[in-house]
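For this view, one protein chain was removed and the others were kept in their places.
Residue numbering begins at 1 within each chain, and the chains themselves are lettered A, B and C in the order written.
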Amino acid sequence: MTDLRARALEALAAQTIELPSWAFGNSGTRFKVFGQPGVARDPFEKLEDAAQVHRYTGVAPRVSLHIPWDLVEDYGKLAAHAADLGVQIGGINSNLFQDDDYRLGSLTHPDQRVRAKAIAHHAQCVEVMRQTGSTALKLWLPDGTNYPGQDDLRARQDRLADSLQQIYALLDPEHRLLIEYKFFEPYFYAMDIPDWGTSLLHCLALGERAQVVLDTGHHAPGTNIEFIVMQLLRAGRLGAFDFNSRNYADDDLIVGSADPFQLFRIMNEIVAADALRPDSGVNFMLDQCHNIEPKIPGQIRSVQNVQEATAKALLVDREALREAQRSGDVLAANGVLMDAYNTDVRPLLAELRESKGLEPDPYAAYARSGYQERIARERVGGQQAGWGA
Amino acid sequence: MTDLRARALEALAAQTIELPSWAFGNSGTRFKVFGQPGVARDPFEKLEDAAQVHRYTGVAPRVSLHIPWDLVEDYGKLAAHAADLGVQIGGINSNLFQDDDYRLGSLTHPDQRVRAKAIAHHAQCVEVMRQTGSTALKLWLPDGTNYPGQDDLRARQDRLADSLQQIYALLDPEHRLLIEYKFFEPYFYAMDIPDWGTSLLHCLALGERAQVVLDTGHHAPGTNIEFIVMQLLRAGRLGAFDFNSRNYADDDLIVGSADPFQLFRIMNEIVAADALRPDSGVNFMLDQCHNIEPKIPGQIRSVQNVQEATAKALLVDREALREAQRSGDVLAANGVLMDAYNTDVRPLLAELRESKGLEPDPYAAYARSGYQERIARERVGGQQAGWGA
Amino acid sequence: MTDLRARALEALAAQTIELPSWAFGNSGTRFKVFGQPGVARDPFEKLEDAAQVHRYTGVAPRVSLHIPWDLVEDYGKLAAHAADLGVQIGGINSNLFQDDDYRLGSLTHPDQRVRAKAIAHHAQCVEVMRQTGSTALKLWLPDGTNYPGQDDLRARQDRLADSLQQIYALLDPEHRLLIEYKFFEPYFYAMDIPDWGTSLLHCLALGERAQVVLDTGHHAPGTNIEFIVMQLLRAGRLGAFDFNSRNYADDDLIVGSADPFQLFRIMNEIVAADALRPDSGVNFMLDQCHNIEPKIPGQIRSVQNVQEATAKALLVDREALREAQRSGDVLAANGVLMDAYNTDVRPLLAELRESKGLEPDPYAAYARSGYQERIARERVGGQQAGWGA
Partner (left out) sequence: MTDLRARALEALAAQTIELPSWAFGNSGTRFKVFGQPGVARDPFEKLEDAAQVHRYTGVAPRVSLHIPWDLVEDYGKLAAHAADLGVQIGGINSNLFQDDDYRLGSLTHPDQRVRAKAIAHHAQCVEVMRQTGSTALKLWLPDGTNYPGQDDLRARQDRLADSLQQIYALLDPEHRLLIEYKFFEPYFYAMDIPDWGTSLLHCLALGERAQVVLDTGHHAPGTNIEFIVMQLLRAGRLGAFDFNSRNYADDDLIVGSADPFQLFRIMNEIVAADALRPDSGVNFMLDQCHNIEPKIPGQIRSVQNVQEATAKALLVDREALREAQRSGDVLAANGVLMDAYNTDVRPLLAELRESKGLEPDPYAAYARSGYQERIARERVGGQQAGWGA
């Protein structure tokens, strides 16, 4: 156990979690976006907020950008700003859902002009990658149809394959293309990449640097997500997570808040496959909306939840587990897993933080820091960032 | 069969369907609202569009209003405008989800000031009812919580019961309070009225003029909706439908487009309980979003779908059905229902329309009318109506 | 915190959990029942096995019977056997699903003869109650239909109401009627009591001694079960739990194994409403199938899971929670709950057991006891108990 604990600490010390810039802007439902005082108004302020999360947790050194929400004139300046704050630019996310031309699709659109526009947008994103040193282009395809017959499902796949090929060709050798899937929304009859199988088929057709993004909120009810994690790892194609929680649809709640045991089981597959290692190629990202809770504390809590699930997964006694599995002892094997899950890992994580010179409780430390009050006071005027801009 | 057909025609001639004013404004997902040329810019124009639906279908003589989206200075003038157009004002819908104060709830909010504000809004709605002659106050409670522990679930019920009591007390004797339930959204952990049971419990506590609204899109996956229809009819508390279609969440697609057989089964329970009669107290309303399809044709198609499902339900040979049920002949009983469902009722409905002096195909007739082109041309400037205003 | 801990220990010391006799017989899926060595062959042996669970956990002093699976000649003898073993007979469960006459229903059957037979079966159950001192008659209605139109949904409700009235009339004044609901299975179109609303409506019609049974596995995907717990407590009609776990259908897995956080949230509503008290009228029962795991250890693990969830719920700092809720601090309120959930309560429960003179780890203590080996050796010949007998 001592040994497990020591190895857990070591692995936790190397873990990193990527933050999404858009978590620091406003978000909401189709019914209402509730603003909050102090919300960032531009990409520079979003990076400042993200840096707070890293400052107190010590494990969130990267920030994903979203184009065009994070368009700036000078990406060198933005990257330098990040570096000054102790963080760096992570993946670059394209946007295929906010142009009026995309009403009936983007990369799958029947009209070649619209597809060309959507592809060209990725050339712009690749340019941002070059200027910021990012190596991951993340593509969520929001395309789909609302009514049976609205479009030809297969023709859309063919057009998609062609569009992806063109995007893949834009990449530099050190770039990866990460393709996300989603069960439904913003379309409600058929999404064009609704499941991991479809995403994987496209990745296989593209080449080795195309990988699947697993957003934990993008599955049908009852789907065993850790099974998919295992399967994508086995296929060598798990590129990244988009972490969040869901009870119903794509609720985008704080990761681990709806079902902490599921998050543990996911991290357990990661640890079992030795995919936590920084060089494993799996990017652990958050992708959430803080509709009613404050954004920076929400991200800190999320990072803590991922850390806690990881710590528990690292404490699984794998030798005992294998032995129980080998002997067909169903309850004992499950018991080994539950023993780790039932462990209170907060002291272990406090120890980890203190070993890094951080406060043991990042949530409390941030609350005490006065940062929230300061931004609420100082960020007056201008327009708060959100999905609309 | 001839007899069934004749009686079906008679019942169909008396059927009415209520349209929602908001179906004629723009709507979308949290990701994007796609505008459309010619969309109405104010309640008067919405009524004009709604009147087109009635003009071509002959069965949509009422329009629900939504406050504040349909706020006008002079409701007498609005009602007169409706009358000129051959329609009238239907139910009045309150709005509890777009005020910044409602971030943590409205009628359930911990703060008595916020609750009072939400209750007062209903006094305003009742005033609109008086001025427009509307007799139904429709209340969808969007309140809920996103995280376990966020608020006390039971205390919220108690506050809700108290708020509803106050609203009920505002009503005139000829007014009804219609209380809607919804499985999830805009909150994602617990809605405060998530199911028909909760809605019914509150109605029972309030009194006889409180009734349940069944929105066909507001249920958990797999829920047998026609069973709930039957149950609410049996309890004498089915006040209204909000018709639309869903495959996943509250997709708000054209009613009957996702599962036409379900719509038939629902209407079959209505017909079986003799609740299609205009004096049955059940208001058949549409509540949909036309995100990507044109609005007036979308409403026409929706009305047609309800009519077709109704026609099929009216063609069920109830004597044969009862006989097969009585004898325990599972396949024969199901077969009686399917015979009606498999009937092509479009000729019957064409006959109905022609008997009323209408064109047999309302969708085509509207398309030919030039109205769509005219509003696209004439409604220039101003702001298109939508959920935000 | 010390205070909370002390009060938690006190409440835990008074907690009891009822075991189902059928958990000690064989069970399986429609595809296969896997037998296990040593499985009980009659109700007396089932009680012996159940008594082992109580012996090691100290909180499982009652055993539910199922008629006819637990039919014996002399119930006085069975009750005395139970007393000798340190346990007693709990609720009596009727069986409405294994007679050839029930193919199309039991209490809802179109044929009055079949209904009378099903009602008469409950007279037999009430007789067992009298002879065993049981005060709870538990009724799960397995009735339903497989095809639309197969039978008249409303007529079935009417016949059900009539049948229940007759059963209720059979009860002695100290008896309660507990009515369970189930989303689906064994019928797949419409169950006749599919949800808590339907169960509650029938209870309200019957009288005060009719209450709802909440089986944690009997809901649609995504249903917020703790909300229903709260609602039934608020209505004063939560009679009992049937605890188990589900991921998909009515999986009947070990309670707390699929979603331990859900079990905690359920117990949190119980504790918040002060319904853990032995005199609260809520019976906490297990209802599970151990298809592939050993039965006695499976029940011990289940009891432990309920205890752990209860302990965590008792450790919620309710004052801090209320304060955070009052101030609208979403993350702080959720944090109070999570602090309790993240606590490792196994030491607390070990302390509880030791204070009762029990071994700290009941699962290990049972494993060491040699009982399992003994029954495997001794229970040779005869027919193992199961659902079929």
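The rule is simple: a residue touches a chain if its C-beta (ideal position, glycine included) is under 8 Å from a C-beta of that chain, and two chains touch if they have at least 3 such contacts.
Model, not experiment: these values are computed from the prediction.
Taking every chain of the complex into account, the chain not shown here touches A, B, C. Considering A:16, A:98, A:124 or A:150, the position touching the chain not shown turns out to be A:150 (whole complex). Here one chain is not drawn; of A:9, A:72, A:201 or A:365, the residue touching it is A:201.
When you scan A:7, A:77, A:130 or A:322 for touch with the missing chain, the hit is A:322.
Across the interface with the omitted chain, chain C contributes residues 27-32, 34-35, 97-98, 100, 102-104, 142, 146-148, 183-186, 188-189, 221, 246-249, 251, 253-254, 257-258, 291-293, 387. Interface with the hidden chain, as seen from chain A, comprises residues 104, 110-111, 146-154, 157-158, 183-184, 189-190, 194-198, 200-201, 219-224, 226-227, 230-231, 233-235, 261, 265, 268-269, 272-273, 321-322, 325-326, 328, 330-331, 333-338.
Listed by residue number, the positions of chain B touching the unshown chain are 221-222, 224, 247-248, 257, 259-262, 292-294, 297-298, 301, 308, 330-331, 334-335, 341-344, 346, 363.
Everything that follows uses one rule, which is that only the chains that are shown with their structure count from here on.
One inter-chain figure worth recording: chain A and chain B are separated by 38 Å, centre to centre, where each centre is the mean of the chain's CA atoms.
Counting partner chains per residue, chain C has residues 221-222, 224, 261, 330-331, 334-335 touching two or more of them.
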